[in-house]
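One protein chain is absent from this view; the other protein chains keep their places.
Chain IDs A, B, C, D and E follow the sequence of writing; residue 1 opens each chain.
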Amino acid sequence: MTEQNVDYKKTKKRLDGRKMDETRPLKIDVGVIPNADGSAYLEWGQNKVYAAVYGPREALPKHSANAYKSVIKVEYRMTSFSVPDRKRPGPNRRDQEISKVLSEALSRAVFVEQFPNTEIGVYVEVIDSNAGSRVACLTAASCALADAGLPMRDLVAATGVGKAYGELVIDLNKDEEDAPDAVDIPIAILPNSEEIVLLQMDGLLTKKEWEKIAKLGIQGCKDVYAIQKEALQKKFKLGEASKKDLGKKTKKKVKK
Amino acid sequence: MTEQNVDYKKTKKRLDGRKMDETRPLKIDVGVIPNADGSAYLEWGQNKVYAAVYGPREALPKHSANAYKSVIKVEYRMTSFSVPDRKRPGPNRRDQEISKVLSEALSRAVFVEQFPNTEIGVYVEVIDSNAGSRVACLTAASCALADAGLPMRDLVAATGVGKAYGELVIDLNKDEEDAPDAVDIPIAILPNSEEIVLLQMDGLLTKKEWEKIAKLGIQGCKDVYAIQKEALQKKFKLGEASKKDLGKKTKKKVKK
Amino acid sequence: MTEQNVDYKKTKKRLDGRKMDETRPLKIDVGVIPNADGSAYLEWGQNKVYAAVYGPREALPKHSANAYKSVIKVEYRMTSFSVPDRKRPGPNRRDQEISKVLSEALSRAVFVEQFPNTEIGVYVEVIDSNAGSRVACLTAASCALADAGLPMRDLVAATGVGKAYGELVIDLNKDEEDAPDAVDIPIAILPNSEEIVLLQMDGLLTKKEWEKIAKLGIQGCKDVYAIQKEALQKKFKLGEASKKDLGKKTKKKVKK
Amino acid sequence: MRNTTLEYDVSKAAELAREGKRLDGRALDEMRELTIETDFAKNAEGSTMVTLGKTKVMAGLKMGVGMPYPDSQDEGAISVGAEQLPLAHPDYESGRPSDNEVELARVVDRGLRESKAIDFKQLCIKEGEAVWVGYLDFYALNGDGNLFDSGSIAALVTFANAKMPKLDKDNRIIQKEYSGKIKLARFPLLTTFAKVGGKVLLDPTYIEEKASEARFSVATSDDGFMTAMQKGVGGSFTLEEVNYMIDLAFKVADNTRKKLKLK
Amino acid sequence: MRNTTLEYDVSKAAELAREGKRLDGRALDEMRELTIETDFAKNAEGSTMVTLGKTKVMAGLKMGVGMPYPDSQDEGAISVGAEQLPLAHPDYESGRPSDNEVELARVVDRGLRESKAIDFKQLCIKEGEAVWVGYLDFYALNGDGNLFDSGSIAALVTFANAKMPKLDKDNRIIQKEYSGKIKLARFPLLTTFAKVGGKVLLDPTYIEEKASEARFSVATSDDGFMTAMQKGVGGSFTLEEVNYMIDLAFKVADNTRKKLKLK
Partner (left out) sequence: MRNTTLEYDVSKAAELAREGKRLDGRALDEMRELTIETDFAKNAEGSTMVTLGKTKVMAGLKMGVGMPYPDSQDEGAISVGAEQLPLAHPDYESGRPSDNEVELARVVDRGLRESKAIDFKQLCIKEGEAVWVGYLDFYALNGDGNLFDSGSIAALVTFANAKMPKLDKDNRIIQKEYSGKIKLARFPLLTTFAKVGGKVLLDPTYIEEKASEARFSVATSDDGFMTAMQKGVGGSFTLEEVNYMIDLAFKVADNTRKKLKLK
């Protein structure tokens, strides 16, 4: 599906018609899994992901507990039918790495120090995909944590950014990830402080290009942030007044 | 090995010469594994199985214990050489499912409430097979539980029943299981109350056929029951008088 | 690489030029892994192995502990590139068996009774190999235990011995192990008492041949022992005076 | 806290059942509201989201090319998997398939396979050389009981709607191009009952499953066949109860097929 | 309870051994009663049940068709597995092979393989393309010590009696038809000793194994060769002890072969 002769410098617009700094359509619904303490469903272009939060709860096995904070355990998984070639059951090395970097990115956002010796289970499941599933999951997971009423420093907003067909672009899709010059950079920030909590990169990039891309990425994250806030407010307006003071809550019982 | 043109309506008897409601030769020996608390060896046509019971003993891991009853854990396994194509080591999904349904069938027969927080390990091993190994194992396991002196509501008696080559038949063998119209129904009951504790079905069957088959199956189970009782009595007569009052025992020490 | 027409009775010397009772060049360095409580690096012909000792430390999982002694747990592993055909990651059955016999051989050498309820972790890694890696590892591990200051009855000295191309030889290399008449016998002793702590054999051997081989093997172990002692003394001379009284130490704190 | 509430609800469910009532007010033989959504996963050859009360299950199908089995050179195959995702319930855990997941997958699988709903000959690409293998996996997204029936519906609807991929001359799949559909010979659906407080309940919730002494599922098809049965949990049924459940199952499955416009 | 009895028996066994006696009254160099039964498993190409005192071990062979190894294009292969079934002893657990099971399988395997008892060239079907692979698995059914020797007997007798399956023109196995046998060049058997209370005991029971400081096994063949040795457990042997055990092993194995009419 790679398009060898495309040149974004000439076409001025992208294969799917977007502008260089335009994010694919993004839609978030909060509170979609009744059993979970918090949850979110997210559609981002063709990507479709669910996120659910359970906890804080007793950390198991016990030796995984931390006496100073809650441990955020993310499990990133994809259904077998979410990719063009069937994904085999069970986590692979990619899933394992993504779970780790997502856990680390979310740890900065939650006031984990308030729940020592507990774990917060964050489960994200990709049910359809087209490049960018990890940032979609991180964005959804962050909303699910807020939906669970956990005290947070800020939301985590994430996006993909990089290079394809000669231009610096935001939110690469699969065709762009397959470009001969493709560079893909998942990035996530706490939007208010602009702290970078997730950053990965693949491909060949000059420092100059990086400097432009970094700006583009931070702006992209902020666009995502606006949609996250809207989704959370929409739910709270729909009657869940008690959960309104997002980010200020500090009391939450730990289930045993 | 399928026989495409066989018609039991015409032949009036089965490929192996049996009548439609005739069970293959069945032989049970009780108390065959000295290390076990109870055990049985069973030959049923070509099927040959061993069953052994250990317990009640401390349930491990501890979180598997139930405060109200003993947990019956069945492990159904086949040796590598018990089937035409070598079986690979380790349990497969079929073994896992069969272990589950056998555990559930036996739970009804034993007064499990008398041994809270314990487990009763039931191990069944198929060493040769020719259709019907799960009901052979269930029949043997039930005798091994009785041999272990466990207090029981009743024995569990089991058989296969179903359809092959145009007729409703009991105790299908492998050639019959491969018939184009084969329906295979493992069934097990507590013979005195006729309670159904195991029931599975594969294939295409009308409700009318089911009603006839159900009667056939219950009768088949009762035929098996007679042989089970004989095997147990034979052992008790051979000097183990203290274990005679089967089903009435209520005191049994739990090993730690 | 097998040499079908070689006859050591005629050539009087071996494919690599050695005499029948000559061990390949052997070099041992002690204390090479700073993080370990004791360690050794060993080159024996083309074999190159590292050994490290951690402990005595709390035995985990707890049920693996022994109330009367420390449990020596050896893990024998090979890097993927230490053999002609890439070795797949994870221990295979050969690794598992070798780990077991090495653990048993070392248990006799250490005064394990002095450290009840603990484990001594011994890790040996083969990074290049050419026949004889298990005896190389045992020799290295024994030095690492001494380097860790553990109280020992004696060192364990090991070698290979056997038959190739018509002659009884010591320390077979790969070409000799592939001889049509090859017999390979890993043997290890406590040199002072000549107690045999490891003995395995493969191939076809008469009792007569065995009697000659046994003598050859015990002498080979003693030659190895001399080099082990030298390596340990060299390290102690280099300033570690406090560890000098090897084999006499009886006090060592167990880390929790 | 959660466990105390749960224990209370469980014993309450049994108590109510004895009186012929249920926690959610349903009749004993009443099914929860059912809705479905199809083809949400564009990478799948077919996908179905089933909502049954608060239970939510999704299924997806991927078609692959494989070698035929030695004893059926002109037939393709299917493979069915089930996962209780940890995001769907606090009790669900990741890791190797649990006994419950294996039983769930195998019962749904048998309901489809042994009913001969799919003629495997239509999945033959070249006899003895290449056949289609249909990998159908279903996942619990929110677990509130009766994953058997919701999984069975999700699986059947997915096969009924699936598009077949196109192949190039070397029998390799051409991405995003399709040709035709899988034909189904019949439309069997599972119907599941729990025995609670001595009564038989249709379509049990999670609480009712926890309260149940025994479980029974039967797959019935639109052309009048029973195609699979499975008794579960440690209790028992009388033959009369089994016959009652089979009769009811035929009606329930007919209603569901009508509602879903299957056949 | 069991553990208290066990500990008592174990220390008693050591105490008795020091006086040259054993719990079951045997002489130190006396083997338990041995009986065998063959060909009980009709699906197997060969099967043997061995009873040695209270120890019961069964072996079975399945022949499969595989590709030859790159460095031996005209030779078949064997694979030996051992399982201590949980039904055979309260200490045995299911799950991945334990260290004991792996050692057991590998020592029995080496006794057969490295002794060249089986000429692997007779297992070649077509050079470079297809060879026979003999999968021999043995299982403890009741564990009362010395699984090494009982497993070794079960394995050897199984190979000695095995029937070779017939192949069709595509080298696929025809079920239930056979052609010929596997020829054995020699009949090596393991003989195992335990060192208990400083004494060497032939054919140890489970209690004696628990009491043992060291274990030694040697395989000896009917034509005068030692074909495998294995020392186990944390203690040691003197060279004199080893030589004594080897001499005794030759006699014991000869007796066993005579009894079993091997060769």
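Going forward, a residue touches a chain if its C-beta (ideal position, glycine included) is under 8 Å from a C-beta of that chain, and two chains touch if they have at least 3 such contacts.
These numbers come from a predicted model, not from an experiment.
Peer 1: Would you mind listing the shown chains in contact with the chain that isn't displayed?
Peer 2: Listed by label, the shown chains it touches are A, C.
Peer 1: Hey, which of C:128, C:167 or C:223 is the one touching the hidden chain?
Peer 2: Answer from the full complex: C:128 touches the omitted chain.
Peer 1: Need a quick check: the contact residues on subunit C for the chain that isn't drawn.
Peer 2: That gives, for subunit C, the contact residues 1, 33-36, 39, 46, 48, 50-52, 54, 57, 75, 77, 79-86, 89-91, 121, 123-125, 127-130, 253, 255-256.
Peer 1: Could you pull out which residues of subunit A are in touch with the chain that's been left out?
Peer 2: 93-94, 96-97, 99-101, 103-104, 107-108, 185, 190, 193-207, 210-211, 214, 218
Everything that follows uses one rule, which is that only the chains that are shown with their structure count from here on.
Peer 1: When you check each chain against subunit A and subunit D, which touch both of them?
Peer 2: In this structure, no chain contacts subunit D and also subunit A.
Peer 1: Pick from A-D, B-E or B-D: which pair repeats the contacts of C-E, with over half of them the same residue pairs?
Peer 2: B-D
Peer 1: Centre to centre, by mean C-alpha position, how many angstrom separate subunit C and subunit D?
Peer 2: About 58 Å separates the centre of subunit C from that of subunit D.
Peer 1: Could you work out how far the Cα centre of subunit A sits from that of subunit B, in whole Å?
Peer 2: The answer is 52 Å.
Peer 1: Which chains are in touch, pair by pair?
Peer 2: Pairs of chains that touch one another: A-D, B-D, B-E, C-E.
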